[in-house]
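One chain of protein is taken out of this complex; the other chains stay put.
== chain A ==
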Amino acid sequence: MFADWLQDHQIVPEELSADVPVLYALGQNEIKIQNYKKIIQYSPKEMVLLLKSQRLVVQGDHLDINYFNADEICIRGHIVSITYQGG
């Protein structure tokens, strides 16, 4: 209810108040994902991240995690597809 109120009055940005994932893609080589929950699979061909209510599958070649911290994860490599699963 409080979250709805914050969202309605645009006091806090929508991505924070709604707790939705935010993706920044830099061409085909880098993608930054905020508000993810955990890493489910980590391999050079496929990365699977758990979001709030679905999974995000990043497929490509030579995929690596450039960095991760509590807020954000940055994936680098040749990204071929970004897919949402479930939800």
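Observations, loosely collected:
Just so we're on the same page, a contact is a pair of C-beta atoms (placed from the backbone, for glycine too) under 8 Å apart; a residue touches a chain by one contact, two chains touch by 3 or more; residues count from 1.
By our rule, contacts and distances are computed from a predicted model.
According to UniProt, the chain absent from the figure is "Sporulation protein YqfD", selected among "Phosphate transport system permease protein PstA", "Peptidoglycan DD-metalloendopeptidase family protein", "Sporulation protein YqfD" or "ABC-2 family transporter".
Touching the chain that is not shown, out of A:Gln28, A:Gln41 or A:Thr83: A:Gln41 (per the contact rule at the top). The missing chain lies against chain A, touching residues 38-44, 63-70.
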